[in-house]
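The excerpt is restricted to a subset of chains, each kept in its original location.
Chain naming follows the written order as A, B and C, and within any one chain the residues start at number 1.
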Amino acid sequence: MSAETVLAIEGLQKSFDVEVLKGISLTLEPSEVVCLIGASGSGKSTLLRCVNLLEPIQAGRIEFLGEEITAPGVDVDHVRRRIGIVFQAFNLFPHMSVLKNITLGLTKVLKTPQAQADQEAADLLARFGLADKRSEYPDRLSGGQQQRVAIVRALAMRPELMLLDEVTSALDPELVAEVLDVIRGLATSGMTMLIATHEMSFARDIANRVCFLHDGVILEEGPPAEIFSAPTNERTQQFLQRIIEAGRL
Amino acid sequence: MRTHGASGSRSTLIALASTVVFALVVVLVVSNSPGWPEVQRQFFNGEFFRESLRVIPKAFLLNVRIFLIAEVFILVFALFIAILRSLPGPVFFPLRALAIVYTDFFRGVPTILVIYLLGFGAPALQISGIPRDELFWGVVALVLVYSAYVSEVYRAGIESVHPSQEAAARSLGLSQAKTLRYVIVPQAVRRVVPPLLNDFIGLQKDTALVALLGPVEAFRQSQIEVASNFNYTPYLVTAILFVLLTIPLARLTDWLVIRDRRRQLALGAAR
Amino acid sequence: GADEEATPTAAGTETAAAPDPCAKDQLILKTSGQLTIATDNPAFPPWFQDAEGAPWDPTTEPTKQGYEGAVAYAVANELGFSDDEVKWVVVPFDNVFKPGPKDFDFDINQVSYSPERDQALDFSDSYYDVEQAVVTLKSSKFAKATSLGDLKDAKLGAQLGTTSYDAIVATIQPSKDPNVYSTNNDAIRALKNGNIDGIVVDYPTSLYVTAVQVPNATAVGRLPAEGQEYFGLVFEEGNPLRDCVNQAIANLREAGTLDEAAQKWIEGSAPPVLE
């Protein structure tokens, strides 16, 4: 594995009561954008959580920038501050204003001075059309507004790897286009990203590579053009077939 | 909400009216009962009331002092215990067990005994350097006992915060300690303000137990008055003082909590 | 313990070679030059009382009134202290026997002697021999009791920390569990409310109860004493002052001072002893 590899997952197994991830291996090179697709319940969110060390794993190893982060004794906080995650359910802090939600990590982890953190947060919020919501509280925001705050919160930390879980699910099409722009910008500026998504068009637009996750196993992976037009695995074929039948690809 | 108006206000009125009627009946029956004059003389006696007012409030200052000093330590120490108790995983088991033993023991043992043991026992050991002051040991006893109670209240708050909040904070790279400090504890405390206040009030009243060690606080002072006049009215004065201390505290915390909720949540929300 | 009686030095036989250990300047005191005496607050008649005959607050003007007041000053004078050299401190009943050094030279608070209690403290000889008495309301069916048997079905009460409770359990042995109250005042309240049929108090207290506190109550009778019960002054374990005080009490008894005080403060006609 070259030193440049950002993320290397090997034989990752994860069980709750039943086995959810059954030996996942996956590598992300710098600036790569990989999309995880697959049925609901196939394990996409769980995989992202494992990479961020939010779930104990049963077997396998994860390397981040050459360091084995699943080894005992690793400084997990240090790892996590360099990996950003946007949760499917947003998980905003309800007792903090939007601005505070975003600056918390900046000031307490990166030690950015409060004024500078506020400025950075305000800039990002404006970019996502939330300039007027900075002092609002999360429970008083619409679904799409919450989702955007969650994205900004992760982005503000300038992570070296981003894990995005259904980041466009609550966004209107205009915003999806904008988020797409942002993510493209991040990718060209060198950010590596692992994205779980149900939006095939989004995946096709943005991904360097698409992984089809089925029942805790990566059944097929490759460039979107290949996967979407000529899938080799039977299950992948079925999955895409139905989507096409439904007129959604 | 608007659509509730009619039936809501009707049932409220009925409930209120019946409460008022009930209260009136009780007052009438009581004040016309054969024993009322004597009860009034024994429990609600104007003369002894005025007399007690001269001495009890002064003694009450001691309660307030004990309360304030103990409370500061309790709030901090209890949080520490609660956090020990909430540490996850098998590695922390010994610390967790320690916290459990602590809370079980100090909640289980009658406060009076802790006060006696420390207040009479510790100075009697005659170890040099150990304070002999009864007030000191009284406060220590109250801190030990009430920290056990308050830590359980904190714990309830901490555990009621959804684990996804912790995941979100840790994902930003916040350490466990900072996650507790900025994300978990602030949400936890807000949720348990009413039971916290319960324990504040309990502590306020239990400052009276320090009197067992000798110092004369309001309750002991009223006992002295009661005993020397053969009249229970002085207790009333103490009770009023305690209630007067409680009410503003209760209203203040309620107000703080409501302000918080209003800011964070849609309060127009229907029910 | 009080078991080993020290031979008191006869007064007036001291020699220059062996100074009298009970001479005022030889006594080991909490505060030298003054006698520190403890009692509870308030202190009740007929044991202590203020100028108006009400219960006395020891933090106020000292009083020589009441039986214990009189005895305390008589003992002090006998030891050579003037009235001004007597200092009073308040020590609640259940603080008297806490471990560790005491804040008083002796405590006077109707403390009955018992061998168990003697393990924690030292007692002087008796300054008052007590009997227990039963008090009921005049309207009670037990008011006419003439024997212990008549009290078998009575619900009785006593104050915590007194030997009255032991007397109920050991002597009357009623069929109903007796009630115990924190203060005599509470016991009297319960008597008036009809929650209990009678209270047991020491005989001097019964006089005060029936005369002042509950005029429509009556002392039914005294209880036969099981052995001699007496009140003693209480000292820190091993305090040599006790021997000197015992001597003083003996002198006072001999001189008739104690009887005089009893007659003055504990007046009234004694009810019959119930058998």
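To be clear about the criterion, contacts are C-beta pairs under 8 Å (C-beta built on N, C-alpha and C of every residue); 3 or more make two chains touch, one makes a residue touch a chain.
Model, not experiment: these values are computed from the prediction.
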item: Stoichiometry of the full complex in this file, by chain label; value: A x2, B x2, C x1
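Here is the rule we go by: only the chains that are shown with their structure count from here on.
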item: Of A-B and B-C, pair with higher C-beta contact tally; value: A-B
item: Centroid comparison with chain A (C-alpha atoms), farthest chain; value: C
item: Chain nearest the global centroid, as defined over all protein CA atoms shown; value: B
item: Intercentroid distance (Cα basis), chain C paired with chain A, Å; value: 84
item: Euclidean distance of C-alpha centroids - chain B vs chain C, Å; value: 40
item: Distance from the mean Cα position of chain B to that of chain A, given in whole angstrom; value: 47
item: Multi-chain contact residues (two or more partners), chain B; value: none
item: Interfacial residue positions of chain C with respect to chain B in the complex; value: 41-42, 44, 54-55, 57, 90-92, 94-95, 98-100, 183, 185, 188-189, 213
item: Chain B contact footprint on chain A (complex, rising order); value: 49, 52, 54, 76-78, 80-85, 87, 89, 91-95, 104-105, 108-109, 137, 139-140, 153-154, 157
item: Residue ranges of chain B in contact with chain C within the complex; value: 42, 116, 120-121, 123-124, 126, 212-214, 216, 224, 226-228, 230
